[in-house]
Structure formats: C-alpha cells, structure tokens
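Left out: one protein chain. Kept in place: all the others.
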Amino acid sequence: MKALVYHGPGSKAWEEFPDPVLLADTDAIVRVETTTICGTDLHILKGDVPTMADGRVIGHEAVGTVTEVGTGVKNVKVGDRVLVSCVTACGACRFCRDGSFGQCLGGGGWILGNEIDGTQAELVRVPFADNSTYPVPPGVSDEELLMLADILPTAYEVGVLNGRVRPGDVVVVVGAGPIGLSAITSAQLFSPSLVIAVDLTASRLEAAKQFGADVVINNGQQDAVAAVRELTGGLGADVAIEAVGVPATFELAVDLVRPGGHVANIGVHGTAATLHLERIWDRNLTITTGLVDTYSTPTLLKLLVGRQVDAAKFVTHHFGFDEFEKAYDTFSRAGDTGALKVVISRTVAE
Amino acid sequence: MKALVYHGPGSKAWEEFPDPVLLADTDAIVRVETTTICGTDLHILKGDVPTMADGRVIGHEAVGTVTEVGTGVKNVKVGDRVLVSCVTACGACRFCRDGSFGQCLGGGGWILGNEIDGTQAELVRVPFADNSTYPVPPGVSDEELLMLADILPTAYEVGVLNGRVRPGDVVVVVGAGPIGLSAITSAQLFSPSLVIAVDLTASRLEAAKQFGADVVINNGQQDAVAAVRELTGGLGADVAIEAVGVPATFELAVDLVRPGGHVANIGVHGTAATLHLERIWDRNLTITTGLVDTYSTPTLLKLLVGRQVDAAKFVTHHFGFDEFEKAYDTFSRAGDTGALKVVISRTVAE
Amino acid sequence: MKALVYHGPGSKAWEEFPDPVLLADTDAIVRVETTTICGTDLHILKGDVPTMADGRVIGHEAVGTVTEVGTGVKNVKVGDRVLVSCVTACGACRFCRDGSFGQCLGGGGWILGNEIDGTQAELVRVPFADNSTYPVPPGVSDEELLMLADILPTAYEVGVLNGRVRPGDVVVVVGAGPIGLSAITSAQLFSPSLVIAVDLTASRLEAAKQFGADVVINNGQQDAVAAVRELTGGLGADVAIEAVGVPATFELAVDLVRPGGHVANIGVHGTAATLHLERIWDRNLTITTGLVDTYSTPTLLKLLVGRQVDAAKFVTHHFGFDEFEKAYDTFSRAGDTGALKVVISRTVAE
Partner (left out) sequence: MKALVYHGPGSKAWEEFPDPVLLADTDAIVRVETTTICGTDLHILKGDVPTMADGRVIGHEAVGTVTEVGTGVKNVKVGDRVLVSCVTACGACRFCRDGSFGQCLGGGGWILGNEIDGTQAELVRVPFADNSTYPVPPGVSDEELLMLADILPTAYEVGVLNGRVRPGDVVVVVGAGPIGLSAITSAQLFSPSLVIAVDLTASRLEAAKQFGADVVINNGQQDAVAAVRELTGGLGADVAIEAVGVPATFELAVDLVRPGGHVANIGVHGTAATLHLERIWDRNLTITTGLVDTYSTPTLLKLLVGRQVDAAKFVTHHFGFDEFEKAYDTFSRAGDTGALKVVISRTVAE
C-alpha cells in the first residue's frame, strides 16, 4: 500500500509501505477512504512528539471500510463502513471502566499515528476495534463524520463539558482556529446567552462569527479582559475555553472568568504558564485540563444525524491521496489559505 | 468596651473602643465569650491585607451571646448563644442564591475584622445576623464550636469537597498546620483508603499522624512525588490538597496527582506559581481555588453534635481577654510552642 | 382597589378589596400591570387547595411597578418595574440556603394567592421582596416576562433539569398543555436529538409541533410505548417528563424510559399512582417530583433577553382587568378556545 511516512523533523513522504496485518485478535484492518490532518500532525513534523518514531505512518482520523477483523472483534465485521477514532481503548483497565479512554492503561489511548502506524494511508490497523470504531450512520457524509474522529469530541469534552457550560452562560473561547471553532459550535448545544470569541486574526474572528459567536474581540487591538467585564456587569465570563496552547492565552483565560467560573484548557502546551494564585486563591475557580476520551462520540453521532451539529462547515479544502504534500501545505498555511479542516480522500469529491 | 485594635503593620493593642451599635435592621450585637486567632490575622498584622484599616478591630471567629438585634432579624433573638461565622451573607445576591456566600455581592463575605470591626473584642456587630450566626447546639462546648467559625468549613469545603474526596481515595494533604490538619480531619468523613501528609517539620507530621494521617512524608528529606507514586502503583494520588500558600507547595500538589486527579488549593497565596501545562495538558486534571462559603456549617454542626468530627483536639492553648499579646505570641511561634488553635475567652477554662 | 376574590368552590368576583399594606419590613407593595391565570387557579376554584381561604385574592404571577417597600428591602425600590414570582423566599432557612426556595420554612414558598392575597388585583403585597421579585430587563415585554413567574421555571426545573436532559437525548413529554409545551421549549436548551410529545388531543399535538416537538404521538390512537421503543432501537427514551397529573400519564412516563432513564414528574396529582416495581426494580431508573424553586429564574431571564427562549408564543389571548370572568372562561375551555396562556392587563395591548 501507500502511506504518508514520517522521516524525522520536517520530513515526510507518500510512499510504498508494508500492508498492515492483524497483530491481536481484537484488531481490525480498515481500508481508509477519507482522512484529514490535525494540528498535532504539524507538531509531529516539527519533532515535538517524542513518542513518534522515524518510519511510522502519520494520522489519527479516518473513515473507511473494514477489510479484516480478529477473532475477538464482536461489533464490527468485514464490509462495515466505520469512523476510526483518534483514541483506541482496551475497555477493561481502570480508566476505560471510568470512561477515561484517552488515559487507557491497557495499550490504548492516542496511539494511532503516534505509537503505532496511523491513518494517512491506504490501510490502517485499528487496535481494540470494538471500542475504537463507530459504524457510519445513514444520511451522514464521510467528511462530516470525519470531524468526529478528533476535533469535535475534543472541543466538546475537554472544552464544553469540562467547562460545564450551562444554559444562559457567557462563554469565552480564546483562539478561533479549528478547535476553537469546534468549541464555539459545541458550546451552543447548551444554549449559552453569549458566546465571545477572542483571537488576534481578523479572518479567524470572521469565521468565529459564522460559527455562531455573538461577539468577537481582537485582543491585539482591544483589552479582552476589560471588554468581557463590560459585557458581564463587571464580573467576568462564566466559562473560558483555552483553544490555543501558549502561556499568554491560558493566562488570559484565567483572567476572563468571574468568581466561581470555569477555565477549560484544550490547548496542547509546550511550556509552563504563570498561575496568578495571589489573584485567584479566593475566587472559587475551577481549572481543567484534558485529552479527549471520546466518551461523547456516540452522543455527537446522534447530534450529527439529528442535524443539531453541522460538521460540514469545517471542511474548507479537498484533496486526493496523491496530493498529501499540497494538503499539508494548505493546512499549515491556514492564515493565508483560510483552511480549517482539509479532507484527503481516495476518491475526491467533485 | 475593650477590643484588640490594629494600628498598622506590626502594631496592635487591647484597648478601649466604642461599643458597636446596630447600623442596619438585619444586624445583631453579640457579646463575645470566646474567640481565636487565625493565620490570616497574622497576615493582617504584617500589613498584607490592604482592605484592613488602621484603627479597626481584628478577628473573624467567635462564640457569644446576642445582646441586641435589628427589627429585620428573624432567626436570632436577644439571649441566644451563637457561633459567629467568618463569612456574613446578604442572602439575596446572585452568589448567595447559589450558596456562594463567601462571594456575596450584597455587603457580606469575609468582612469581619477586615472591612468592618471584628470579633477580638468584648462586643461585635454582626451584619445579616440570620445568615451569619448559628445557634449553639446542646452538648457542644464553646471552644469546639469555635473551630466551625472558619478553620473546619474552610478545610472541608475548599479542600475536601472541592477536591471531591471519595471513599477509597488516596488523599495527600500538603502542609500540616491547622488548616492542613483540618483537611486531614474532614477528609476522613469520606473514608479515603489512605491519607498522606507532607510537611517539612517533624512535629507537624507527628500531629498529622495523631489527626489520622496514615502515612507522613517529610519532603525536606524525601522525594514526595516518588514516595506517593510508590504508594499508588506509579499513578499518583486521587486528590492533593494544598494547605500552605506558597508556590512550591502548590506546584508539588499538582505533581502529586494521577491522571484524572483533583488539586484543591486552600492556601492563601501572595505570589504567582508556575503551572506546568506542558506536563499536565493531557492529564485530565481539575484544579480548584476558593474562599470558604460556609454553606457546610450546618452539616458540620450536625457532625460535631454526632461526634463524627472531633474539634476539641485543635485547641492547644487557653488565654483570657487580658492575655491577647501572649496568645498572639504563642500562636505566631507555633513551631516552638506547638500551638494549633489558641482560644481566648472572657472566662478562662481551668 | 379591585381584586379577584375567591368565595369558595365555584365562586369568585372582581370586586372592591382593601388595599394591601406592608406587614413586614421585607415586604413590597407592587401595582400589578399584567397578570395571568394558572392551571392551579382552576384547581383552587374547584376547591382542591385546602390552604386557600374564602375571601382571599387569587393569583401568583404578575409584572408591575413597586409602589412601597419596607425598611429591610435592599434590592428593589419604589418605581422599579418587576416580575413577581410565584415563589417567595425568606433567604435564610435551611431550604433557602440550598436554593430550594419552594420548600422555604421561613414563611415563603408558594403562598401568593394561596396562604396570602395574590396577584389578580390592582395591588399586591409581596413578602421577602428581595428574594421574590426580579427587575424587568430592557427589551423584554411584560407579557413575555410573565411566563417566567411560574410556567417556564416550573417546566425547566422540575421537568428538564430534574430529568437531567442532555445533548443527544430522546425526550418524551407526556401532556402538551401549557406546562408540557414549556417543557418542550426548555428541553431544547440542551439540544436533545429528538423531542416526542404525547397527548390525546390533536390540537395540542399540533401546538407541540409548533413549539418544537420532532414527533407527536396521539396515545388514544397509538401505543405510545411501542412507538417510542421503535424510535429508540427498542430501549426507550432517555427522559420522560410527566406534565398532566393523573395516574395513567405518570405510569406511562415510567414505561417510556430506557434502563438508566429519568422520569421527571411536573404534574399536580390528586390521587395515587401504581409503581410497577416488579418491572423497574432492576432498570436503574430515577424518578423525581418537585415544586418549582425558582432558582432558575435569573438564568431564564438571561435566556429571554438573549432570545434563546421565545416566551411570547405562549400568549394566545389578551384581556383587561374588567374582563376576568371572560379570561377565566377562555382559559378553562382551552380545548375549544385554543388558549395556552391568557394575559390580563391594566392596559390591554392592541
């Protein structure tokens, strides 16, 4: 088969690669029909993810068709069309028993395109197939569904549910890239009274508006803390969701919330932040961090089918399997290209 | 009357002071029979609390007898013996309606001995008496009850409940001073499988054992993170409670918990800490801060009456009203004197 | 003034009545501008509410202007336009401290138009004004706001929040009268994947559709249990909300939910129901009952201002103060008149 193989920082190639084979009786082999690129894949290519090895296939999101299953797989069979989730789960360790699949101690977690070969390939081996794939429901396109492989459950669980968004809340989302826009989208499931987006880039703030933000704040031009206080009677927001991953945005998120407020960090951080405990020790704040657990994937599937969530709007560009270089280029220059999610398919949509 | 009056950093005196009078119809005047000194009072004397003014009476904990009530007071009458809580509450603002009395926007919160004259006096005016005092239940001594004015609800709410301690949990309490010991005491209400105390001082760790810690770690001599991991199969504690208020102990608390764990900060911080988001962004942590709300005071009263909580053991020293200087000296040199809580009473217990 | 006075079962009159006066320093007098009739008022007129006395003014919902306040009222002043809530609250008893204002032990709860004179009058005395009135927010009409006096917080708290509706849920509302329609409206705040309405009357099911029900079931013509199972893969609904108040509808609600499901009773019941424990003991069900506590009123106000809730659609008929008889007639014959909520105003809207 062909696959997108990582060859150390800055280097990758769409090249011949051995077909995957079943290694455990709970594995499935999936023929990938559609995949996408995640911000984390760019981190991998910078060499920021030490668990990723030279010579391994990139990618942790896919929709495809099952071509082979181990004898221990009960819920998926050859020919089934499935979503391959970024998180695989053993289903039996202490964390899986609690629904914390992302923290799986039994060999799962985020391993695709990281500790094992990933989904940017013609074929992929999916461990623990029963707990890591979801049948494609009727009436949903592959590319919509693909948004449930990582980006939407991540924003929903780690941003919206960890942040405990409630009807009537004022929610600030710091960062209006794909994850921030996913947070804006999924926060609306709880009917906040106001969704505020904060970013430094006008085009992203424009996207935020289109995704449902009621107010946008360019914090390069405006004091976001002052602006949010003014919108909230001086108290601050109920929930702030960090969707960037640098110290300044996390520190801003902490400053934005009211006494009793919640700060939900989604961003992938490479460096420490300053926590101003001298300002917040008596403010009854709750700060959360998290990797997606994908416990919400079945819920999001129902919402996708019921059209409560519009996932199609995330897809800005389409490519074929022979255009991975172009797809990465487009995605990595999102500021210029306006890319949110780029979809790479075996058969390109017209 | 006489009262302990603050006269700027480092200066205080037990001196004549005007008797308090009712200022609002929801006020009560209470004749103080027993009061105590809080760690926060030492901060005030260092000049660390800007809302405290020169010439104001110190103290926010007392047990006494109501001598006068405003026309709007319904639940307390002249002659009632009451606990005066550190937090007063208007009962009608958005935070009081949610039980967040410490964040009261209607003129309450922690104001006694801070924004208004306090309890280290022969008489004290208590605003919002209906929401700020509790009748002395039968069979409970004044000095036991006094531990419910601040220290026990603080440790229980901000440490144990915010930290969501559950049966079977491994709980680490960082800091074994009065607040840390209160956290150790109240954590046991939820039957953790292991309570671990961490401190730098041998005598405090000895006290921790007497208050119920199963394991004590002197982190001047031992790597607390390594020790806790060894006790928890390498994963870390379920809950870490910070009960000191300096960056190093907060940072230690964050390092001590397992994926999915809770860090509950109780300590009063004067400076920022470093939050290693690069290590914790994917660990599903929950970090909380808080001022006591005293929503748990009625519960703790029931537990005191039922002897599920032993509050008497916190009291190490007794003084008379004419011995405030000696009481402060004993309390501020706790390392030498072994003081936990010092009780200052109109009539000294034999 | 004039008021609608109850004169025993079946009898009432719009007649001269003494003006209310302040009885406690926490009282306010409100000049009623708009009021409405509740299903409970019809029960009162049938003689079903033993706490209601002959010679007392009916009504527990109003919007008006404060004309007088006691010295203990802090948050409302003469001239303020306010919503008068069906529940008044002392703010200091154990239930008020927990936000269970409807269970107030300090003289509040549902007392207006029940234990004291009510709101279907030119003037009304409102006890505990600080905890029982809400300022009229800008941009909201009186008659929209009036829906927050009882019907919307009741359906939201006792139906939707008690039923723990979550995004993606299948929610069945049994009964499509005003309360059932309020449940349909407020359930949508949590983005269920499917809202199903069950009723015996075609016109009410038509209304249910207009209020957002995705599916309607006439259980006079169709087996509702079978129909809901078919829509839910054989399992049953996640949440069933009972909004009628007779045994058959409660028993149906219990039969409609899946293992692990929630049954939230809103209906006012006059007789016992049968609980088939032999069928449900092992099904992990949660069944709740409740009187509105109005803890959600501030949230609903924000949602009304933000247009996440459309309250205007409940109002089907308008009357003047001199048309109370006609208003009651229209409301009590809802099957013929199509009445949902009838609004009776000092100045009738054109």
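Assorted remarks:
As written, the chain order gives the labels A, B and C, with residue 1 at the start of each chain.
Everything below uses one rule, namely that contacts are C-beta pairs under 8 Å (C-beta built on N, C-alpha and C of every residue); 3 or more make two chains touch, one makes a residue touch a chain.
The structure presented is a predicted model; accordingly, all values stated were derived computationally and were not measured.
One chain is not displayed; in the complete assembly it touches the shown chains A, B, C. For the chain left out of this panel, the touching residue among C:39, C:107, C:212 or C:290 is C:290. One of A:8, A:47 or A:72 touches the chain omitted from the figure, and that residue is A:72. If you put the hidden chain back, the residue from B:193, B:210 or B:271 that touches it is B:193.
Residues of subunit C in touch with the missing chain: 95, 98, 100, 102-103, 245, 247, 250, 259-260, 265, 267-278, 280-291, 293. Across the interface with the omitted chain, subunit A contributes residues 25-26, 71-72, 74-75, 90-94, 96-99, 106, 130-131, 295, 298.
With the whole complex as reference, residues 166-168, 188-191, 193-194, 298-300, 302-303, 305-306, 308 of subunit B touch the missing chain.
Please note the rule applied: only the chains that are shown with their structure count from here on.
Subunit A and subunit B, compared by their mean Cα positions, are separated by 42 Å. Residues of subunit B in contact with two or more other chains: 98.
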